[in-house]
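Note that this is a trimmed complex: some chains were dropped, and none of the rest were shifted.
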Amino acid sequence: MGKKIAILGASGYTGAELVRLIATHPGMEIAALSADRKAGMEMAAVFPHLRHLTLPTLTTIEAIDFSAIDLVFAALPHGLSQALVRDLPKTVKVVDLGADFRLRDPAAYEKWYGAPHVAVDLQKEAVYGLTEFYRDDIRTARLVAGTGCNAATVQFALRPLIEAGLIDLDDIICDLKNGISGAGRSLKENMLFTERQTDVLGYSQGGKHRHLGEFDQEFSLIAGRKVEIMFTPHLVPMSRGILASCYVRGDATAIHAALAARYADEPFLNVLPFGQAPGTGAVAGSNFCQIGVIGDRKPGRALVVAALDNLNKGSSGQAVQNANLMLGLDETAGLMLAPVFP
Amino acid sequence: MGKKIAILGASGYTGAELVRLIATHPGMEIAALSADRKAGMEMAAVFPHLRHLTLPTLTTIEAIDFSAIDLVFAALPHGLSQALVRDLPKTVKVVDLGADFRLRDPAAYEKWYGAPHVAVDLQKEAVYGLTEFYRDDIRTARLVAGTGCNAATVQFALRPLIEAGLIDLDDIICDLKNGISGAGRSLKENMLFTERQTDVLGYSQGGKHRHLGEFDQEFSLIAGRKVEIMFTPHLVPMSRGILASCYVRGDATAIHAALAARYADEPFLNVLPFGQAPGTGAVAGSNFCQIGVIGDRKPGRALVVAALDNLNKGSSGQAVQNANLMLGLDETAGLMLAPVFP
């Protein structure tokens, strides 16, 4: 018998991805699924690709008996998790895929999300869910805050470099190309197929994207000083994937060596040979992240490229990886599915 | 230790899909990979999405020691398997994903493929690999001929109806919408991204497509008379998936009941509630096939729709399913991966 899992917000893309991953996970079983506006529906009606599975009917959060649940994945719109987690029985472990617990500082939360946090104690308790860098804390955590998908991608590219002092902290430019599923399943005119199919378009440019709150927090923490990167995401016409092109000042060879050494034993982080860079197609549908380093013709300049699947390693895969640690399971359980190409 | 597997033609899409499936298969391990023109290369260079796996270097077929192999998947261009399989040690089981052994009749083979068969004995020995209809024969076969991807899709929709005499055999029209990966990885101008991205285009119309040889063989066999369907495939701008819209004369309710009854215990074939039809997105990346039946406003007319992933259930997934049977493994081993959506 596997660990009993509840997924809150199961009618969104990260919810569906959780169900997909748990479907072949050897140590978890889905005990409850909630989706407030679609409560009463079967998952097969909401996500026809999950028809082959025997799943609980969608319900409301209130209808779930959390005493029978080992771990909750909260895949809710930003802002809804705070009160919810506060009111859950303390025996239940929680992986929150939203943004509510990513920032430890109440002021930073209010700055980026526009409202005060309603569960400041939990905000402090929550462990930041970037597994490869917070593994030990996650293992014993009750509440883990999944990272932003962009935040994960860029941190995989840059954290070891900042830790090792290999790059100029005042000149980091990260240009991201993002699959459309990152926008979720909510209805927006600019997310219609016809709007996106032939368009590449930046958004939240100029330092407005909320994931900057995470970058500022994490990079400043490990650098021991304030670090502010430039970060621009772009919508590209594909469903899944993030490609982060990070332009830095530093020695490309040393940068590559540092990343290769740091991730040598990581099961999900693959550093390519020096001079090669990955594409998103190489990781789609999987929990893997590929990273490459390229030296520029201009000495002292390097390009660090990271590719991952925003719904998987950037969100639901990361969540399962963290849950595996929290539940005492093998960290890679259920997550070794190979990427799907073409 | 799993069964030792060799994949011939591993640098094509069905080869890569076999590797993907076997990567998490509990009872198989990859012992050899061939790709004549890319011999000497690593799979990670040919298919970057397989970089996380430890795989044998690509080699030539001649360099493989087949005495150490339990089963061969031959994912070769049409026409190359005949001599190859003839010359393999008889102890090796073979699943051929190409067209060489799909037709039992040498005359039919020559008619559709334009040259005489060079291994007529094997042609007769080979079992047609439509698992759900040839399961017992496959279990004991040494050589199984994987079906055409279109052929599988349409047969799942129509075989039980022909067997039960529920539809007019002289008025079957099958209109298919096909993902581009069905054309393989070979270089053709009309398969460039720019040629296909904004185009929907039929091909091999009018009764020229080679998969008609399979339809003629199988449908005539089970009907006990000559059956010739109309069959038109269309290229649509997606990588994976086949949607078969089959227009038939017959009672829609009875048709639905027959399909639902026939497939009730099949792990990979799902019949939707009456009046619903599937899309390809509901099966992409998986070994599942979804089937729906819709009655028309014109009495006595029905639409039977089947959706599957051409690279998976239509080819490599079917091949693994057959290999499972041939090797005494659980038929579903390694194949319960959920579809990937979005």
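Going by the order they are written in, the chains are A and B; count residues from 1 in each one.
Everything that follows uses one rule, which is that a residue touches a chain if its C-beta (ideal position, glycine included) is under 8 Å from a C-beta of that chain, and two chains touch if they have at least 3 such contacts.
All values derive from a computational prediction rather than experimental measurement.
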Quiz item: 2 identical chains shown; how many in the complete assembly?
Solution: 4
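Convention: only the chains that are shown with their structure count from here on.
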Quiz item: Any idea how many Å lie between the Cα centroids of subunit A and subunit B?
Solution: 36
Quiz item: If you look only at subunit A, which of its residues touch subunit B in the complex?
Solution: 13, 16, 19-20, 23-24, 47-53, 181, 239-240, 267-268, 270, 272, 278-279, 281-286, 288, 290, 336-342
